[in-house]
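Every protein chain except one is present and positioned as in the full complex.
As written, the chain order gives the labels A and B, with residue 1 at the start of each chain.
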Amino acid sequence: MIVIKLIPHAVSWAVIALFLVRGFHAGRLMVIISGSGGFALGALGALVLFRLLPPESAFGIIRGGLGVSLLLLWGVAVMAAYRPFWKRTTYFEGTGFTVMCACLAGCMAGAVSASRLSGSGTSLAPYLALILVGGALASYAGAVEKRIPEWFIVGGPSLAAVVVALLLYGSSLSLRLDLFAPLTMKVMKFAHDFVHQFMESMLIPDHVFIRSNLWKYIGVLFGKEIGFWGALVIWFTPLLLIVYAIQFEPLPSVAHIRQGAERRRLLAVFIHIRRYRLIPALLAVLVLTAAVYRSCVPSVEYWDPKPIVVTATPVGDIFIPRKGDIDLEDGKLHKYLFRQGGKEARFFIIMGPSGKLTVVLDACAICKPDGYGQAEGTVICYYCKTLIPLDTVGRSGGCNPVPLAFSEKDDGVHINAVTLMNEWDNTVQTTTKVKGAGK
Amino acid sequence: MIANIIQTTGLTRSYGDICALKPLDVQVPEGEWLSVMGHSGSGKSTFMNLVGGLDRPSAGSLSVGGEDLLALTEDGLARFRREFIGIIFQQHHLVPYLTAVENVMMAQYFHSVPDEAEARSALERVGLGHRLKNRPGELSGGEQQRVCIARAIINSPKLLLGDEPTGNLDHKSTIMVMELLRELRSEERFTVIMVTHNQEVAAWGDRTIYLDDGVLVRDERANSR
Partner (left out) sequence: MKRLPRLCWNLISSPFTCPSVIGIFVLVYIGIAFITDDALIVLMELVRRNGILVLLLALLPIASLARLIKEIRCFRSGYQISTGDPSHDGASLFDEAVELETAAPFDGIEETIRTQGYTIRKEENRLAAWRGITHAPARLIFLLATLCLYSGIFISLIFRTSYRGPVIEGEPMPGLSQDGGIVERIRLENGKGTILSKRLTIDVAPSGQGGGQASFGIYPPGLYQGSFVYPRYLGIALLVRFSAPDMHGTFEKHAVLNMYPAGKEAEVQIPESPYKLVTSLAEPDDGLDPYITGRMVFNVKLSKDKDVVLSGVLPGGGELNREGYCIAFPDYRRMVLTDFIQDYGVYFIWGALSLYGIALLYWLPVRVFFPRREMLFVRGGINDMVTAYSRTEGRERSHNSLFHNLLDMLDIGKIQPGG
């Protein structure tokens, strides 16, 4: 099972190694050694993290590393796009730089792969096996690279793009390392704050005075979807910058050549090579797209029951038996749907690790009410992919499901229908209604 | 000593039973203007096609401009034709719906990238500066052939092949074309090999070889001119 989980990581590490060998001209062996060394370092580092820290912080650190690599890619991309203004530099060449880059890339790949092992304890053996496999893959990639035709050129920025894209793809396979979903939330927050601040500083009138159909468009900027689109922009812009930098690199000056045919030949060769240099960057775009897809449609198996329709007694009491067709105390999440007067509300009941039943809405205070599913030890918000540990379900705040008042009797759980409807209305309204700039 | 741009030993080309070119040994020094004569079916075109890389010999060795044409791959041969050879045929083979400039640019495109200013100046050099935007149908035979010359020399070939380029022209146009070719050769210093049936045209060259049934029967060096 674990091995199957690791296959995509192994493949992406092999591809990373292959590109590293092709991208750096400093000698195949050195790149392979420093890459594998980095991989080993990353895997062992991850093991140390998992032994020393609680899983959330360990994952947080690895995710932070991924975030830094995305930032670095941004830096590389911006510099590449500025390249025409640049005099040629030699900073980014030389053995030391090569070793450092290969080592860093290996380190991240190792850490990401190793984090998949965290579920099965912290014994050393599987990590050592992973490291061996990583080294073998890197050497194999080095051998394969010899057979790849020479026209397949990997420039510095494209190399960075491919490596980071593959790392992010690897991270998107694991819910706890996924970067895209949290980025979505941050971007949403930023967009909201920024538009708000902009309107305040430019003294732009609030929605009271603006035409409502125009406000609909402005409201998009405050909406939930803006987070997704904004995150896409942050995700793909560096790649587009790199593609732009390659595609619009100025043609070489041929004015000193006094034969038209020769001038044209040089230009044609340049244009021809440029086409090939685009391939890795476009490949990176594909990989990142896959990462976004994985992040939005995670392949993790959730416990995601279909909501059961419940009704209330005439006095507005919803009763759910403790042991009926469904055993409330089996530790699984049980979803219910209640309809009243054309409106409906969802809630779920779950028994926490402490052995107490909890009743919460199937929605949180900040996200679109896409609901929750259950994964190992946690429930997950389908909208923002936040994992909520089971022992905090029932507390309010953040993306936690909104707690619901209920009374627990011997035979089961009683919920007041009015409370439920009101609670649902309040929650869903605050998350779906377009908020005004001034609140 | 001038290097030989073309060197063949035992060059043979046969089509099934028909042997169009018997084992042939020729050397052409760089910069020479060689005329090739012989009656119809004697293998002149076959020889030209081999030298121009349009066809591959059945046996023998053939080196053009230092390249062993038998050793080249298809891609290599294509690059060789692009960068080394210019050809003018009896039929002009111009694209009828493109203008003169566009026809020349077409050759640039297949070589590398089009360059209109250069195409224009090439046409000006062959004296067609005033007919840049005309289509082949609107040009006389002599003018068409001059467009072909512009097209043949646009990529600065080392070797210009002509397969009866003046075959369809009257006397006056023939003279004009030949004079133009000579002028261009003095500037660009390419080697010319020209197949012709016309004794007078052949006389423009430095040397004339005669083929008969695929065999080189005579090799004459002109003493004047």
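Odds and ends about this structure:
Methods note: a contact is a pair of C-beta atoms (placed from the backbone, for glycine too) under 8 Å apart; a residue touches a chain by one contact, two chains touch by 3 or more.
Since the model is a prediction, treat every value here as computed from it, not as a measurement.
Within the whole complex, touches from the chain that is not shown fall on A, B.
When you scan A:D193, A:D317 or A:D411 for touch with the missing chain, the hit is A:D193. Residue A:V208 is the one among A:A125, A:V208, A:V297 or A:V315 that touches the chain not shown.
Not every partner is drawn; the one left out touches chain B at residues 115-118, 120-121, 124-125, 127-130, 187. Take chain A: the residues that touch the chain left off the picture are 67, 71, 75, 78, 82, 85, 186, 189-190, 193-194, 197, 201-206, 208-212, 214, 251, 253-256, 258-260, 263, 438.
The working rule: only the chains that are shown with their structure count from here on.
Inter-chain centre distance (chain A to chain B, centres taken as mean C-alpha positions): 64 Å. Per the touch definition, chain A reaches chain B in the complex via residues 259-265, 267-269, 271.
Of all residues in chain B, only 83, 108, 111-113, 115, 118, 154-156 touch chain A in the complex they form.
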